[in-house]
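Coming up: subunit A.
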Amino acid sequence: MLTQAPHPVPAVQSIPHVRIEGLNKWFGALHVLKNIDLSVGAGARIVVCGPSGSGKSTLIRCINGLEPFQKGTIQFEAATLDKDGRDTSKARRQTGMVFQSFNLFPHLTVLANCTLALRRVLLKPAREAEEIAMRHLTAVHIPEKAQAYPAQLSGGQQQRVAIARALCLNPRIMLFDEPTSALDPEMIKEVLDVMIALAGSGVTMVCVTHEMGFAREVADEIVFMDEGRIVEHASSRDFFSRAAHPRARLFLDTILSN
Partner candidate 1 sequence: MGFNLDFALSTVPTIIGAIGTTLIATVLSCVGASVLGFTFEMIRRGGGATGLAVRFLIDFIRSTPVLAWLYFLYFVLPFYGIRLGAMTVGILGLSLYYSGYLAEVFKAGIDAIPRGQQEAARALSLTRRDTVVFVIAPQMLRNVAAPLGNYLVSILKATPYLAILAVPEMLGRAFDIASETYRYAEPLTVAGILFLALALLTSYGVKRIEQRLLAAGRR
Partner candidate 2 sequence: MSLLEIWLGILQGLGITAEVTAYGLVFAVPFALVFGVAQFLATGMTRFVVTAVIEFWRSSAVVILLFFFYYVLPVMGVTLSALTVSSLVLGLNAGGYASQAVRAGLQSLPPGQREAGMALGLSRPAILLLIELPQALVAMSPTFVNNLIQLVKATSLVSLVTLTDMTFRAKEIAQTDYDPVAIYSALLLAFFVVCYPIALAGRWLEARVNPERGTSRGI
């Protein structure tokens, strides 16, 4: 049920990677997600935006099981998340998560940050884990920092390492939770460039961000949330040219006038 979606949702060609149905979440008495329905097709590049407190971060934290929810389902190809959260670890294997505050492990080198899950979760031998990690570090243009510690890197570098770390597990879908919000302005571009390259490689992405330039360039779908609901879900072009919901218009006007 897409409330008040005035434009047809872009047709998804293949089987969805993730299908969210009737998702509801409460923090105590606070109803933070209200009847969310959303399909993420293979190769889709979805940007989720909206004012702060609209529930967008909570939504993608639900998708990889970091937040429990009380009603609805999130279906993956081989796992279904519901209020009991039984399949959480299976669902999590299919998602990679990039956090606003990077959350690199400060006591491990860049390389060890990347190889930890390869070795402990996928049980790869050390050599192979390092090869995989170096491949992804090269993809985010930071292979020379493999032996550095996170504290020795700039924010932009740390976030690129965090992206490489998430990619190492070869997830079906990458989740980004405001990946550039904690960065100084001059570092935002290097992270966005990596994400744009990633989008070009066909990885499925769901990205919470305020970077409308990025959204316009990369996203094929825009989801606009307000007060826990999806109030607008449209193709990128339609959203920017003729978003219908007054809240979405207001949001766009505010963001684009800056």
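Assume a contact is a pair of C-beta atoms (placed from the backbone, for glycine too) under 8 Å apart; a residue touches a chain by one contact, two chains touch by 3 or more; residues count from 1.
Regarding candidate selection, all candidates are chains of the complex that A comes from, given by their letters.
A quick note: this is a predicted structure, and the numbers were derived from the prediction, not measured.
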item: Of the listed candidates 1 or 2, the one touching subunit A in this complex; value: 1
item: Sites on subunit A touched by candidate 1 in the complex; value: 64-66, 89, 92-93, 95-97, 99, 101-107, 116-117, 120-121, 149, 151-152, 165-166, 169
